Structure formats: structure tokens, C-alpha cells
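Everything on this sheet refers to the single structure shown next.
The complex appears here without one of its protein chains, the remainder shown in place.
Should a chain be cited, it is by its letter among A and B, assigned in written order, with residues numbered from 1 in that chain.
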Amino acid sequence: MSKPNVIFQIVRRGGSLFSLIKKLWQHPKGRVGLILVSLLVLTAVLAPVLAPYDPYDVTQRAAKGLRPSLQHPLGTSITTGQDILSMLIYGSRVSLMIGVSTGIAIAFLGALMGVMAGYIGGFADSLIMRVVDVLLVIPTLPLIIVLTNLLGRSYFVIILVFVAFGWTGLARVIRSMVLVLKNSNYVKAAELAGASRWYIMTKHILPGTSHLIIMNTTLTCAGIMVAEAGLSFLGLGDPTAISWGKMLAEAQGGGALLFGAWWWILAPGAGIFLAVFSFMRIGIVMEEVFNPRMKASSGIYKLFKHLNNRYLDEVFRSMDDEGDPVTSEGSDTPPPPLSGGGHD
Amino acid sequence: MTDTVLEVRNLKVAFPCPGGVIRAVEGIDLTTKKGECVALVGESGCGKSVTAFSIMKLLRTPPSVSRIDKLQLDGQDLSHLTERDMERIRGKEMAMIFQDAMTALNPVMTVGKQIDEVYRRHGKLGKREARRQTVRALELVGVPEAKSRAKSFPHELSGGMRQRVLIALAFACMPKLIIADEPTTSLDVTIQAQVLDVLKVMQQEHDVSALLITHDLSVVANMADTVYVMYSGKIVERAPMRELFTAPQHPYSLGLLASVPKLSDEKQSFVQIPDTVPHPMHKPSGCYFHPRCSSSSDRCERHMPRLEVGANDRQIRCWHPLHQERET
Partner (left out) sequence: MIVNGNNRHSDALLEMESVSVNFPVKRAYPFSKRQWIQAVTDVSLRVSMGETFGIVGESGCGKSTLANAMIGMIRPTSGTVRFQGDDLFSLNRQAFKAARRNMQMVFQDPFSSLNPRFTVYDIIREPLYIRGGVSESDMKGKVLELLNLVGLDEEDLQRYPSDFSGGQRQRIGIARAIILNPSFLVCDEPVSGLDVSVHAQILNLLMEIQQSLNLTYVFISHNLAVVKNICQHMHVMYLGKTMEAGAADSVFSNPLHPYTKALLSAILDIDVSRPRERVLLKGDTPSPIDPPSGCRFWQRCPFAMEGCKTIPAELVNVEPDHHVACHLISGFSSEQKAAGFAQPLSPQHGE
């Protein structure tokens, strides 16, 4: 009975992912985030098509330091004459690639460690939690500087370090959630029925933590994108790639401020801001979707803005004893709780 | 003994929700006299806690909407007071004892200090004098070694002790009205008895009126003078405690009383009320209790009965009250 069930489970998982996206779409803030993220993904994927020039082309001496114009919508760099828009478009690839791949890797590692610590407990728990404690106190930035010097400046090293240090937060959150779920009575009931550890882990524990993992991943992605920009700005990124952080660094080094080439600074800055903003949006909305109390309170406030006073009066009048009993019978079709517009 | 302390007229509370309106409280009248303990009994979701919070004016306007004709405490009209004035009234003229003492007490302040503050603010006492009063109050509610216990933090005390501290805190400012919301629900049976005794003695000694909100009829039997039975947002019966327990008139009151297991029962199956409380958003037509009532008729299905005033200060909301059979 295992194989069809596994497939069924995957289908259902997929279904829940779809319904999650639907929920995000129904939320106005979430919709903004979703649109921005999908635009970002499209830009990254279609970069060669979208970019008007070759961003790596540093030979355009004639086009150095051009202001934004129809030919170069975001101008060109002062030092090499590269097209800023093209660089911006290609830079989204690095940001997105690093942000998403690191985020997903962290989600896997953090969830695995958290579930192991929480569910197996005992020695595994103490070991993992001690490792977390140690990792939390090691300063990441100096370590990255040392490691990139040792292993060469590649994004692979950076991702590796981010993942190695980034999983601790998620692991702690997951662990405490697992501890709660593990002691819940429905897990006890399953154990009484003879369920294996694997069954309890996959049926009760992991689904119970999935929302935490998804939410955390989007927020980590945003955080990692900022961190990547910072590292590239410091010159610790891959020297051959084009990234928004490196664009900023070049602008700074090329004297963009000195020559008033504001487009050179503004473009990568806006790119970083929009990417981080869109991921954060989705993460925050997910928190609202998953935390019913937050969702309820925000929903209620919206409801109160449009509350129909005549409807309320009707409701209160129908509570009266003296109220004509016919009206309470007729209350099967109450007026809508929300005013439908200005026609009241 | 006859002057009214709290008077509530026609209190209505609704909670608008995305799917409709939750009708929590539907026009409640309540009166408590001086030195009287009035109990508001009902099951979860009947609106009894919402009533208590409305009287304290602790309900915020999102999420709730409320209407009230009259809210008077000791002759003073509270219905138009601002939040600021209410802050002064709460704690000085009326005090609340909550179910969960851990959340009602400040966890980072010693319990003695918390009671001191009430004495200093409301009694305008000095530091020394306030502490002396605090220790005396803690002794009154039966906290052993009150002087040293006053220096402990809430988490260092047991549940029963915390509830006693809450009682001391509530009585510290000599309020006119005490509202106790399920004061003993989270306690063990033996501790429950102790705490109720303390509450009763304090209430009688200070001649304070009390509004007791509870679902536990045994607590009512031990504390209350007058009982209001609430069902689905409406008062269905009001009676002096003894009369309600010996001769309930509303079928719901009778069902509630019968469904509590008693030590004097013979071995048999338990008396049950069928079905469950209606959802506060989708209440039945007519009398709200009719789908669960054994003596319901066409009339009950169609019309909500009024709250009729009967002999001996009793009130009853029922088309077919039970008292005729009982009296014979």
C-alpha cells in the first residue's frame, strides 16, 4: 500500500502548495510580493533576451558615463562604458541564484537538524544544540574573508558558508515546534496504534512544521540577498560575475558620487531593495496566513472600516424581546454585513 | 441591604465577522444589591464572560460593537465615561478576579509590591503603612507566613496561593463590586474549596457585592445568593439560589442541575441534555433552547418568549415553565 500512497501524498502536498499560492494571491500585500518575485524570476531567466547590450562588454570607450537616454535607459558606467540596465538585468541572476539556492539549502539542513534534535532527542539533541550554540557565536564575516582567501573567491564558497551558518535559527524554531508536536495527544494515539517513527515523522511532525519551514525560507532568501550584496560590495564575491553588490562597489570605486553619476548607484540599489522587499512581503504575508490570530485581527479591522450601521441596528433590534417575532423569522435573509458601496 | 450597587439595563454585544454577526449578548438586565453575591451561570459561549468584560468596559470596539441603555455603579453612570475615568474606577470601585492568576499578576514584581501599590495609590498610604496593610490582607486570605510570602514572585507561589493573592489584591482598595470570572476553575478540588471559602468570607466581611461568572453549579451553590442562568446570549431564568436549586422553572436550568453528577445519586446513567449549544452566529428561530428542550411546542419554535417577572423576585423566559407541576 506504499507506492500509490506516496504519490497521493505528493499530489496532496502539491495541492497545499497551490492553495498557499492562492491564499497569497488573495492577500493584497501578498499579491504585490508574488508579482514582484515572478517578475524578478522572469528577468533572471530571460536576461540574455531582455538585456539591450552585452553587460560584459568593457570596450565601449565612446559610451563612457552617458546619462540615461533612449539608447541607454539607465545610462552607462563612467569607467568602462558598460550599459547599466543590462548589468542590472544580469545582476538579478546572481542575487536570485544565491538567495534562493541558499534559502532552500538552509531550509533542508535546518529542518533536518531541527527534526532530528526534537524528535530523536537525547544525545542527538544535545549534540545538535551545542553545535548551534557554537555556530551562533562565531562571527560570520571574518570567517568568510578568511575562507574566500583560502578557497578562492567563488559564489560556491559563499553559499557554503551561508548555509553552514544560516541553518541554526531555523533548526531551533523547528526543534521547539517538534517538541510540542511530539508530545501532543494525537501522536500518542498513533503510537498506541503501533505507528512507526517514520510514520509519525512524515504524517504528523513534518506537516506540522511545513508552514514554519516555508515562511522561514522566504525570509532567509531576503536576508541572504542583502548579505550577498554586502559581500560583493566588499569585493568578496566572484570577480568575474556581475552582481548588484559589485555594481555598487564599482560605482563607488569609479567615483560615481564624485562625477554625479547617480544612475550608476541608484540602479543596483533599487534592484536590491525591490528583490528583498518582494521576498519579505511574501514572508510577512505567510506569517499572517499561518497565524490565524494575526489574520483574524487584520481581517476584523478591515471589516470594521466598511461596517454597515443600518445592518447593525437591525441586528440589535432583533435582539429585543419586544421585537416583532416575525422579524426574527424573516432574518433568514439578512442584509449584507458590508455596505456594498455608497448607495446606502 | 436594599440599595442597588450595580445596575445593567439592556446590554447588547455583537461581534461582526467575515461570515456574519456573532450575537454574543442579547439584551441583558442585571442588578446586584449591596453585600449580595450574584452568579451568572452558563456554558461556554453563552456570553457570560463578554457580559463581565462589558461591565468593566474592557471590550474594545473593534472587534465588538455594543449598545447599553444603562450602566450604573452605586448611582454613578458609567456608560458615558471615558477610558481615562474608567481606569480610575477599575480597581477602586470595581475589581476583577480572573481565572488565570499567572497572567493577571505582574511576573517581574513581588506580590507584596503589587498589593502595596494599590494601597498607596487608592489609600494614599506611605510605604511602611502600605506594607503593613498588605501583610494583613494576605493574612486575611489565608496566606501562611504572609510577611515573607509578600516578598516572593508570582511564579514562586502555587496556584491556590496565587488565587488568594489575587483576592487580596481585589479587596485591597475596598471596591463596591467584585467581578470574579471563573475564580477557581483551574484549581484542584481541595484547593478550590479553600479559595471559595476565603472569597466568601472576604465578600461578607467587607459587605461588598460580587458578580460571579462561572459554569460550575457547585461553585454557585456555595457562593451565590441570586442566580442568573444564561443561555445563548439571553437570560433564561433568574431566581434566588435555593429556589433555583430546589425548584428550577426553566427546562434548561433543570437540565443543567440534573446533568451534574451528585454523590447522592444511585448508580444509573447520567441525565443528559441532548445536542449542543447553538452556534452564536446561527441561532435557531423562536426560543433558542427549543431544539434541545423536551417540552417544546410549535410556539417555542416560532416565538422567543419574554422574560416574565414572577413571584418572589423570580424571572423566567419560557412558554412552558415548570413551576406549576413543582408547586403541587
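Definition applied: a contact is a pair of C-beta atoms (placed from the backbone, for glycine too) under 8 Å apart; a residue touches a chain by one contact, two chains touch by 3 or more.
Everything quoted here is computed from the prediction, not taken from an experiment.
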Visible chains that the absent chain touches, using the contact criterion stated earlier: A, B
Of B:C17, B:L81, B:L125 or B:A221, the residue in touch with the unshown chain: B:A221
Among B:G91, B:G255 or B:P305, residue touching the chain not depicted: B:G255
Selected from B:V108, B:L263 or B:A311 as touching the chain missing from the view: B:L263
Touch criterion as defined above, residue of A:V49, A:A62, A:V137 or A:L192 at the omitted chain: A:L192
Sites on chain A contacted by the missing partner chain, in the whole complex: 1, 184-186, 188-195, 199, 204, 207-208
For chain B, the residues touching the chain missing from this view: 43-44, 144-145, 158, 160-161, 188-194, 196-197, 215-222, 241-242, 245-246, 255-257, 259-265, 267-274, 276-277
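Throughout what follows, only the chains that are shown with their structure count from here on.
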Interchain centroid distance [CA atoms averaged], chain A/chain B, Å: 47
List of chain A residues in touch with chain B within their complex: 297, 299-301, 303-304, 307, 312, 315-316, 319-322, 325, 328-329, 334, 337
Touching residues (chain side chain B, partner chain A) in the complex: 12, 14, 16-18, 20-21, 23, 26-27, 61-63, 65, 67, 233, 285-286, 302-304, 306-307
